[in-house]
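One chain of protein is taken out of this complex; the other chains stay put.
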Amino acid sequence: MENSPYVQAPYLGTYYYLVNTTRKPVDDPRVRRALALTVDRETLARTVMEGAVVPAYSITPPNTLGYYPPKLFDYDPEEARRLLAEAGYPNGEGWPGLEIIYNTLESHRKIAVAVQQMWKDALNIDVTIANQEWKVYLNSVTTMDFTVARRGWIGDYVDANNFLDLFLDGGGNNNTGYADPRYDELILNLAPQATTREERYARFFEAETMLMEETPIIPIYTYTSRHLIHPSVCGLPPNLMDSLNLRYVWLDADRTSTAEPCES
Amino acid sequence: MGRFITFRLLQAVPVILAVITVTFFLVRVAPGGPFDSEKAVLPEVKAALEAQYRLDLPLFQQYVAYLGDLAQGDFGPSFKYPGRSVNELIEAGLLVTAELGLYALLIATLIGGVAGIFASLKPNTDQDYVPMTLAMIGICMPTFLLGPLLVLIFGIRLEWLPVTGWGDIPGDKILPSISLGAAYAAYIARLSRAGMLEVLSQDYIRTARAKGLPERQVVLKHALRGGLLPVVAFLGPAFAGLLAGSFVVETIFQIPGLGRFYVQAAFNRDYTMILGTTVFLSTLIVLFNLLSDVLAASLNPRLRHQFHTGGMP
Partner (left out) sequence: MSSTAGELLREAEKGTSLWQDAWIRLKKNRFAVFGLVVLVLMMLTALLTPWIAPYAYDAQNLDLGATPPSAQHWLGTDIFGRDMLTQIMYGGRVALAVGLIATSVALTIGVTWGAIAGYVGGRTDAVMMRLVDILYALPFMIFIVLLMVVFGRNIILLFLAIGAVEWLTMARIMRGQVQSLRQQEFVEAAVSLGLPARTIIRRHLIPNALGPIIVYTTLTIPSVMLLEAFLSFLGLGIQPPQTSWGLLISYGAETMEEYPWLLIYPGMALTLTLFSLNFLGDGLRDALDVRGSKD
């Protein structure tokens, strides 16, 4: 919208579905990938989330201090059906059922209901959803008593490491059963030992690609920061941590639209 | 009369004890302990927390210890809000819920009672049908439907009344009280009508009329006492129902009352809070039932002998 005071920018957080890779039927990476391929993130973002989020295809938010995550797939129901058939559930036959759990909140419910139907429509599989109270939900996640669970992760500092170290072997917040020695090696040793930022990011990229090839999580969207900022306010660029450093702000009374540059 | 009261009091004790026991063990069976949190807690920390709250003792010992605390009036610390005791929280919530319940009950009794009496004076005419149909609607429209509807009409569309809070904005107590009281107004209207109809057909009323007493005196001085008996007897169950209804109303209108605390405590697995609120509320209900029965019995001596017949409470 022209001249709108609404400012939306990516935020350092990702909303995703955790997948328990030790449970049937999602112990098969083809099934997991099929599920990831049939979440129509663009439509979700546009309709259910009313355009207030950015579709995500990986765990790390884009442009995390110059780091961009790999995108291994897109919305592809055809490929998903092929994979599902290959995994032994052609057109949903023999599908044992799957349950998505989420902590009780209206927005989580909306997404779960939409995703449940997307999977049903595209893959002809039965999926149930269940909301759990916060405490119960946490318990389910930490004891890995779930098949698919809604999850969100907000970064504490602007660096991809913050997100990638979630999936180390035995990490307290892993909860997927994903473990790979090469991944651990990259994150724990090789990346920190890199001498340049490019090298470090390349290691991250390699690790994240490995991770998403296995699809132990189904990324859904990147959080956003949303504000209404009057055009006369200058010096408040959007940033991933959504820090509002008001001491650097000044007012340019002549500025009436965000298209004009700010003058001091 | 004294024997009646004593007997009922004695009857109340096993009930309350049953409530405590059942709730205690029910709550412990629930999955999800009070110390689960998002970032995984170290096992040592968790163990220390559990020891502090006596969760590491065998279940039966915990039960006995709890009974001991209860006897001293101590409901224990809240698990969810460390540093605050259940007693404090109950106190805070109780004041709010009691006020809400009182207003609702007043609305219910006054409006319902008057409507029912009014209807009973000219049975099977419009004066009867209109209030009774409204009453039926009141019974058939659950609180959780009426509340939002009232909010939609008076709060959002007409903007006459505030929609949340309690005591923050003048007038914010009106909608919740009405929402809660409406269903009971409906029941009371029907009860008072039925009671009045029965009494008005009695001989002594006919006598009073034959004597030439003005209708108002007949109704107010003679019929009312007997006619409203079912209403008085209903107050006990009404109170219990009001408490249940308060869960919903407090949730819809964001009122920090005991009902909402209870529901939240259940969801949060705050053991002591759940136990405390349940025991407290149940005791209140039992006592209120007792009070209402005593009141009814004092108005109608026949009831004193009907401890447990097929009579409605």
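First chain written, first letter: the chains are A and B, and each begins at residue 1.
One rule holds in what follows: contacts are C-beta pairs under 8 Å (C-beta built on N, C-alpha and C of every residue); 3 or more make two chains touch, one makes a residue touch a chain.
Please read all numbers here as calculations on a predicted model, not as lab measurements.
Trainee: Would you mind spotting which of B:9, B:110 or B:152 touches the chain that isn't drawn?
Mentor: Of these options, the touching residue for the absent chain is B:152.
Trainee: Out of B:9, B:140 or B:169, which touches the unshown chain?
Mentor: B:140
Trainee: Over the whole complex, note the residues of subunit B touching the chain we left out.
Mentor: 11-12, 14-15, 18-19, 22-23, 26-27, 29-30, 136-137, 139-142, 144-145, 147-149, 151-152, 156, 240-241, 243-244, 247-248, 251-252, 262-263, 266-267, 274, 278, 281-282, 285-286, 289, 307-313
Trainee: State which residues belonging to subunit A touch the missing partner chain.
Mentor: 43-44, 46-48, 104, 106, 109-110, 113-114, 116-117, 120-121, 128-131, 133
In the analysis below, only the chains that are shown with their structure count from here on.
Trainee: How many angstrom lie between the CA centroids of subunit A and subunit B, rounded to a whole number?
Mentor: It comes to 46 Å between the two C-alpha centres.
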